[in-house]
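One chain of protein is taken out of this complex; the other chains stay put.
Chain lettering (A, B and C) follows the sequence in which the chains are written, and residue indices restart at 1 in each chain.
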Amino acid sequence: MHTVYQEPLVGRYTNPEMQYLFSDEMKFTTWRRCWLALAEAQYELGLTGLINRDMLDEMKANLTNIDYGLAREKEKEIRHDVMAHVFEFGTKCPKAEAIIHLGATSQFVVCNTDLIIQRHALHLIRAGLLNVIDQLAAFCERYKDLPTLGYTHYQPAQPTTVGKRNTLYLLDLLTDFNSIEAFLERFRARGAKGTVGTQATFLELFQGDHEKVRRLDQLVAEKLGFVGSYPVTGQTYSRKHDIKLVEILAGIAATAHKFAVDLRLLSNLKVQEEPFASNQTGSSAMAYKRNPMRSERMTGLARKLMGLPADFYSTYANQWFERTLDDSAIRRMDIPQAFLLTDAILKLFINITSNMVVYTKQIEKHIASELPFMVTEKILMEAVNRGCSRQLMHEVIKEHSVAAGLMVKQEARDNDLLLRLADDPRIPLNGSELTAMTGDYRQFTGRACRQTEEFLEEYVHPILEKNKESIGTVDASLRV
Amino acid sequence: MHTVYQEPLVGRYTNPEMQYLFSDEMKFTTWRRCWLALAEAQYELGLTGLINRDMLDEMKANLTNIDYGLAREKEKEIRHDVMAHVFEFGTKCPKAEAIIHLGATSQFVVCNTDLIIQRHALHLIRAGLLNVIDQLAAFCERYKDLPTLGYTHYQPAQPTTVGKRNTLYLLDLLTDFNSIEAFLERFRARGAKGTVGTQATFLELFQGDHEKVRRLDQLVAEKLGFVGSYPVTGQTYSRKHDIKLVEILAGIAATAHKFAVDLRLLSNLKVQEEPFASNQTGSSAMAYKRNPMRSERMTGLARKLMGLPADFYSTYANQWFERTLDDSAIRRMDIPQAFLLTDAILKLFINITSNMVVYTKQIEKHIASELPFMVTEKILMEAVNRGCSRQLMHEVIKEHSVAAGLMVKQEARDNDLLLRLADDPRIPLNGSELTAMTGDYRQFTGRACRQTEEFLEEYVHPILEKNKESIGTVDASLRV
Amino acid sequence: MHTVYQEPLVGRYTNPEMQYLFSDEMKFTTWRRCWLALAEAQYELGLTGLINRDMLDEMKANLTNIDYGLAREKEKEIRHDVMAHVFEFGTKCPKAEAIIHLGATSQFVVCNTDLIIQRHALHLIRAGLLNVIDQLAAFCERYKDLPTLGYTHYQPAQPTTVGKRNTLYLLDLLTDFNSIEAFLERFRARGAKGTVGTQATFLELFQGDHEKVRRLDQLVAEKLGFVGSYPVTGQTYSRKHDIKLVEILAGIAATAHKFAVDLRLLSNLKVQEEPFASNQTGSSAMAYKRNPMRSERMTGLARKLMGLPADFYSTYANQWFERTLDDSAIRRMDIPQAFLLTDAILKLFINITSNMVVYTKQIEKHIASELPFMVTEKILMEAVNRGCSRQLMHEVIKEHSVAAGLMVKQEARDNDLLLRLADDPRIPLNGSELTAMTGDYRQFTGRACRQTEEFLEEYVHPILEKNKESIGTVDASLRV
Partner (left out) sequence: MHTVYQEPLVGRYTNPEMQYLFSDEMKFTTWRRCWLALAEAQYELGLTGLINRDMLDEMKANLTNIDYGLAREKEKEIRHDVMAHVFEFGTKCPKAEAIIHLGATSQFVVCNTDLIIQRHALHLIRAGLLNVIDQLAAFCERYKDLPTLGYTHYQPAQPTTVGKRNTLYLLDLLTDFNSIEAFLERFRARGAKGTVGTQATFLELFQGDHEKVRRLDQLVAEKLGFVGSYPVTGQTYSRKHDIKLVEILAGIAATAHKFAVDLRLLSNLKVQEEPFASNQTGSSAMAYKRNPMRSERMTGLARKLMGLPADFYSTYANQWFERTLDDSAIRRMDIPQAFLLTDAILKLFINITSNMVVYTKQIEKHIASELPFMVTEKILMEAVNRGCSRQLMHEVIKEHSVAAGLMVKQEARDNDLLLRLADDPRIPLNGSELTAMTGDYRQFTGRACRQTEEFLEEYVHPILEKNKESIGTVDASLRV
């Protein structure tokens, strides 16, 4: 183990629930469930001459009873993993042996199992996402009226509120959530379709009865927990499905990336931080440093995940006819990677949003240094009210603003714009009048607080309400 | 013009309707529509002290009356395109001059206009897609029961039908179509949100009346043809929207790519071809060559389009706080490129599917050479019926199949499997019995024809029926 | 013009020299140069029965004498651009008409011209790069000993110098420069290779004389300014060449991106800025804002360019056999885009580095707030020297450091670590001793200054020295 590469997604970053979904056990027991579903459906649709209840009972009793060693031996011999497991399952089900995989092609178990795993994994992701949304919504609520500098070009602009800023991430998370919901709604099985999708063998089995074969396809899908199956397929379900799937996951990565980068900037500004981990130290030499390491990790993981859709576009777009196998190795790596990365990202996202630190005094300090600029429009209006020329006032204020801004940079002293204006005889307001104007800077945040309230109430809470049972279900503790 | 690079998407590949959507005229007249919508909404919501009907009429009368030279002059002077056009519009509207852009920030016109253009462009794409679907559906219907070799690993497998194969592309096109529909349904304006999204200036204009500002946002959106506006924004609408947009277009590219590659392979197989262009020649030296040049072009254009989502992921994920300007140049290039590429691809797709050529005799020849392999399972069953050992028959047939397959390659002679079987005394069927079995190879296509019928009826026709008016509206003639 | 999409790379961002290289004129005159080179080489190698001096003179005299209208007419008729220009050239060269393009295939002119244009374009890029390097080297020299905070995790770490930090970009620029040099050294023509690369027609022309055909290939290459031609090709030169080409350009983009992002962060820190453009204003409402708009634009352009190599990988990897045409449309767009983007980026890069502003006082302020932390190691050592336990001192200092760091954030007051230490009786140094230790913070910058000097002298200056003539040759003024 120390002499072989260990995949860090498993070793370091993800939850066992997700790791299990891409394990051998999950795969091979699900294959058996597919075989059982097929046999049951065939039986129910009238193949009672071939299949009987005893066989079905036998299969059901052995769904998780797998001799991995035997299967591996057989696979080495015949170089065919599905047939090796048909054989191994058969050794456990002597009665059913002959009808396991009846009329099916390998992709019957492979594709349907892939889709079942994806569905499970999407539900884990969905729950993770809801927990992030829940925590971030609470954060928005808590800080909905705490003014903070807005930034455009990463230069101070008008103020917004801490809560309002975080609704921007929330909106994007809702988009991600809705994508999952819509995708799950469209989610279909590959069903019972045959080698090139024509259901030829099944049609033979049912002696040309088209309707029964159609119902077989549907029935198998339902038994495996799907609403139905894709109406047409080649040998596999269309790899276009995989593109959509991974785009959803990459969408979550993108949201997480934007959030994490902002948090890393806020951390530099000393305005907002990841929660403290009690035993966390900065570098050994600089114990006081609170490096935003979880956000940095989230950034990197998200970057990798955002790189994966390209693989899936290319794989789908280069599938030839009913199927080529150049999809196999890459899907075998990329689908688990995509889900494990999402799992790792959401674990971090929940961890971070569980207890973010906000430094109110630092926020005030930042605002204070920009406040004089913000108040200039009010000064302008008041001066015009008092009879000054708008054109002139605009020029005068602009001149002093530019000078004050430059002075701050060149002299590293505090913003003295109001003093400059007070000293300028052209401006009809004195120092205390000017200072008074900066009094309640909440006024500059417009509807930020109200927007936050409205947004939470109308968009976020209904979803959280509907999904209460998912909240608090995800382990967000970190190993490293 | 001969001394400067000319963008080939405009010069060679696309329709004028799409080119217009990304023109200066479209942009600047839409800016004016945004200003008018804002002024109207402000007026209707009670800012009658500032705004009157005359102003609105004046603005309405000058929506398309633009002096581009003047605007450019002004922009050079003040280095601000929006303000230059505010000025230029003002020269046309002396009464309204003071209230144009009242309380707005640049992104009010820029973002809303972007979204309006996207919406128009999506409708063009939607129509193009419907026309492809319509033609391909007719092709499926026409060839629904023409058997053809299915391929897995690009090696002959069981037969399918020409129509059934093409339902695979159709299903993917429907996925693309549904993505557009779902996206258009969620489509929202950026609305009237202010510099950092807090609506601060509007709140001041309406003297703290939150409800009115909320209605302003909604009213403007409606006047611009939207259902509503995004509930929260920074300075711009979330760039996550752009990801979704471009993924839809790239999805169309992916479908087109798969289709085009298959057609290029079919062209080599002499089975199916692009329609003949009467004056098209192959290379000058090889006039007989029917190079699948449109499919090849479609492949290349699609490849480029599939490369664009990565840009949008990265742009969104790296936006800092309420907005950074690193989205500007790249969106200015990538959004038009994405739409123009889609336009070019659909133009080709419509052109190609309008009259594809199918070579029935070649198809038969291909099937004939594989038919002996296909019939082996039937032979096996019949032999078993006649009392032979299944195990032995399987071995015998396998042995001859492999030998016959190898002989075809090594000797380049016709498949002689049936002769080999007839000559083998272990096989209890004679030559004419064996040949008889290959009689109607339609039997090997299973439900391909029926699936095609069902799929067209249940999935495709309802959509075409609902969108009849879009069919036949797209110019698919090619310039080069 | 106002009703059609205008490519912004041409309209807004690039220099005319680069725009010209991808113009029709450049392309079609270079085709003629290729035809002339071929005819000359054929003549020199003995095809004097077919070709004579008069013909060559006639061709030479008409290299730039192109009737574009006529060529376009002809192309419409025969749908073949190369043959249309053979025809058009022939109308200007009645004597040479029959031997223009003798034995050649379209890709003879197309590929060789592509390569000639790339070579020219690379030389423009090379010059641009040298100018950035030159300016950045001067900046490093100037600020080599100005201490500034180093950052890891975007949290203050040990100090470095402004000059030293900028050597990091310089090193990466040198890597880019060396990639160009190495690529130009390996640069070969496609030469005279024939339809599928076998030179069959040329071998016939030279009646089976292999050696002459080999020399033809070489001679044509030399006449077109190459060292030689690729030893083997299909119909075109290997598209792997294009990957390497675009990777070099994307490499420049990556360096520019890192630089630009750092500068945008520095701009927020008020530490360093883009040069002031005299007539530049911030937003209309906030005239004092110095938005780092050029760096932001550079970021976006670089992002797009970094996205292009994927297209070229995919194009090369999916070329089938001797050539498929799915490379055509995408190369027609992507190669000009890649060069124009690089041109735009370098134009900005030169503009920005021409006169960057450094705010020394702000830098000092930043350092001052971190200085107490930096001096802790010295305090520790001194305390140990005075007989204290290292273990205890480490704990004490860590305790106060963490508290001071937290206080700064929570209280937004100045770092009081030294006061805390002075007040702690366990620490054997008093306040003035502690303060004295922070005296010359240059001591904390280690070899930053010296590294800068050594690096400039050993790595940068030799290259600049060798390429003096390229310095100052690039127009870096911006249009918008």
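Just so we're on the same page, a residue touches a chain if its C-beta (ideal position, glycine included) is under 8 Å from a C-beta of that chain, and two chains touch if they have at least 3 such contacts.
Source: prediction; values computed, not measured.
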item	value
Among A:I243, A:A310 or A:L380, residue touching the chain not depicted	A:A310
Contacting the left-out chain in the complete assembly, out of B:E58, B:D209 or B:E377	B:E377
Sole contact to the chain not displayed, among C:V10, C:M59, C:L136 or C:A157	C:A157
Those residues of chain A which, in the complete complex, touch the missing chain	1-10, 13, 16, 19-26, 68, 75, 77-80, 83, 105-106, 195, 264, 277, 279-281, 283-285, 291, 293, 296-297, 299-301, 303-304, 307-308, 310-311, 314-315, 318, 324-334, 336, 340, 480
Contacts of chain C with the absent chain, listed as residue ranges	150-154, 157-161, 164-165, 167-168, 170-172, 175, 178, 182, 186, 194-204, 210, 213-214, 230-235, 238, 240, 243-244, 247, 250-251, 253-255, 257-258, 261-262, 265, 302-303, 306-307, 309-310, 313-314, 316-325, 444-448, 450-452, 454-455, 458-459
Where the unshown chain meets chain B, residue by residue	151-157, 264-265, 267-268, 270, 273, 282-283, 285-293, 296, 310, 314, 318, 359, 361-362, 364-365, 373, 377, 398, 401-402, 404-406, 408-412
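By our rule, only the chains that are shown with their structure count from here on.
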item	value
Same-residue or different-residue interface between chain B and chain C, half as cut-off	same
Turn needed to bring chain A onto chain B - CA fit, degrees, nearest 5	180
Distance between chain centroids, defined by C-alpha means - chain A, chain B (Å)	25
CA centroid of chain B to CA centroid of chain C, Å	33
Sites on chain B at which at least two other chains make contact	195, 303, 307, 310, 314, 318, 324-325
